[in-house]
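Only one protein chain is missing from this complex, and each of the others stays in its spot.
As written, the chain order gives the labels A and B, with residue 1 at the start of each chain.
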Amino acid sequence: MTAVIDVHELTRRFGRFTAVDAISFDVKAGEVFGFLGANGAGKTTAIRMLIGLLTPTSGRASVAGFDVLTRAEDVRRRIGYMSQRFSLYQDLTVRENITLYGGIYGLSDAEIRGRGEALIEELELGHASLERVAALPLGWKQKLAFAVALLHRPAVVFLDEPTSGVDPITRRQFWEMIYAAAARGTTVFVTTHYLDEAEYCDRVSIMVDGRIGALGTPDELKRKYGDATLEEVFVRLARPAA
Amino acid sequence: MRALRFLLRKEFLQIFRDHVILGMLFVMPLGQLLILANAATFEVRSARLYVVDHDHTPMSRGLTDRLAASGRFVPTAASPSPARADQAMLARQTDAILVIPTGFERELVRQRRAEVQFILNAEDGAAAGVLQSYAGRIFAAYSAELSAQVTPTLASIGARVDLPPRRGEPIIEIRRRGWYNPELDYLDFMVPGILVVLVTVVGTLLTAMNIVREKEAGTLDQLNVTPIRRSTFVAAKLIPLWSLALLDLALGLALAHFAFGVPVRGSLALVFVAAAIYLLAALGIGLWISTIAETQQQAMFVTFSIVMIYLLMSGLFTPVRGMPVWAQWAAQLNPVTHFIRLMRAVLLKGAGPAEVAPQLAMLAVIGAVVLTLAVRQYRKRAA
Partner (left out) sequence: MNTTALAAFMTKEVRHILRDRQTLTILLLLPLAMVVLFGYALRSDVNEVRLALVDPAPDYATAALRGRFAGNARFRIVATPETMAKLEPLFRRGDVDVAIVFEPGFAARLAEGTPARLLLVGDASDPNTGSTMQAYATAVIAGYQAELGSAGAGVQIVSRTRMRYNPTLESVNLFVPGLIALVLTLVSALMTAISLSREKERGTLEVLLVSPLRPWQIILGKVLPYLLLAFANVVTALLAAWVVFRVPFRGSLALLLVASMLYSMVSLALGVLVAAVTTSQRAAMIGALVGTMLPNELLSGMIFPISSMPDWLRPVTAVIPARWFIVIARGIMLKGVGLEYLWQAHLVLVLMLAVFLALAIRSFKPRLA
């Protein structure tokens, strides 16, 4: 399998502070890749460089086969992104948000209609499709944001803490959506705080102080550190930093 | 282009759903225009006159009467005490004091020349200057009127008499014309200017706030990870507010014409061509503010400062040519200066494209520079 995300010595400094310190890793096509780390470990900075919102200080990275620095527009066409904060338009309706993003990614009117209907049906949002997004409960909003990020069938989708603040049932549904997307061949790059969720990933990396402290499948990591759960691995790695 | 269509639809939907923005676009500027236009005037209404008449003669009373008859002065108090008149002025109870000394009539008759003292409260500046020139004209007119009467009186007293005015006295007759605004109506002059400022405030502020708001909400990041082009994004942000600001201007002009009677002597098409260019500059400044401000508070603050400088340095309230040279140069860089000048020239004087070409050219240059800078400043990716 080829690497969909290929990161080499990627570094970002803010003044004298090094937020991301020469990290290297790759993510294979169709993988669900968990990107873990304590608050302030540099996860969000790393994601922002990969999706072209922040210029790296040094190192290089390619996403979907294109360099993020020189071919940013080619990258953008092939990725989806869902941020920590809910960032669809609250004052537009569900349908209007879908149409907007479909249009931005260059889908035809027929595609927008077809995929939009399917999406609304899948999320069981039929009753609320003409309501403004602001009126939806948080869990629905998150699922909607994820579905919209997948609307243009991107090669990679970046999810930045998609399930924070969401109830356990919705979280489970969310992960079902993630698996469904992976099964359709979309690579999923997800950051999370919930270590039980990390167990669902094909591979995880744990960032500590801007570096990658550990990388492998959940089982490999547990074996390597002799812990029963990923949570113990995480605490073991993150503690010296605290 | 296709993406632009979808983005434009989104922007219009958002604007028309936001009551605060709609109020700001339409109610606020037009409401303020209706009220504030009436405030912006240097016209002097009747000034309160305190008369200190030490002479008590027909001529001294005649002088007071002429001042009163002009309608510009209303004698509201009289006393023989200059000190009390002074106090009245300190207490803002009177605007002008006329002191007629003893022997006023006698001097006029004997010396053909008499002095009075005229004191104006210059606390309000502009008004005092205007009152001074009104009073000057009234004094001159009364002098002329007396000239006819005084000679016979002289003869009857038997004093040293000049011959009656000899024929062939050189006379210059001045006919005055105040072109473009013979009634000296301040509304004609101020309404177009105030309208420009209101439209500018609204356009600049809304553009800046609109983008910064998306920054704060995180939706800007979401747009920045999509493949839309910078130019598409900027066009989608500017076109709706640009067209609404033009609509605002049209409504304001209609109000100016029908409610305030501001004349439209030149071509409206010319005004709107200029407005279209001008608004690009005004909104471009809003766009530039939004690239440097992280929060709506900062955007507001910067806009406030810039617009205040805009306003006071544009020749709207005080003439640009009264400013020191460096400030006149600064005013040349201010798009408001050129647009206000153009509006006044076209509406009041009926100026055509050739006559306002310099303003149009400056607007185009400023607009192009501002927009280019703002678009270059806008980055999808943080450095």
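As a working rule, a residue touches a chain if its C-beta (ideal position, glycine included) is under 8 Å from a C-beta of that chain, and two chains touch if they have at least 3 such contacts.
From a predicted model like this one, the values you see are computed outputs, not experimental measurements.
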### Which displayed chains the unshown chain touches
B
### Message
Among B:89, B:220 or B:370, exactly one should touch the missing chain; which is it?
### Response
B:89
#### Entry: Which residue of B:275, B:307 or B:375 touches the chain not shown here
B:307
### Task
Pick out the residues on chain B that sit against the missing chain.
20, 24, 28, 32, 35-36, 38-45, 47, 63, 89-92, 95, 108, 112-130, 132-133, 135-136, 139-140, 142-144, 146-147, 150, 162, 165, 167-182, 184-186, 188-189, 197-198, 201, 205, 209, 213, 296-298, 300-301, 303-305, 307-309, 311-313, 317-319, 321-324, 327, 330, 341, 344-345, 348-352, 355-356, 358
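In this text, only the chains that are shown with their structure count from here on.
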### Query
Whole-Å distance, chain A centre to chain B centre, using C-alpha means?
57
### Message
Under the stated contact criterion, what part of chain B meets chain A in this complex?
### Response
2-3, 5-7, 9-10, 13-14, 17-18, 217-219, 221-228, 380-383
### Message
For the complex, give me every residue of chain A touching chain B.
### Response
48, 51-55, 72-73, 76-77, 79, 81, 83-92, 96, 99-106
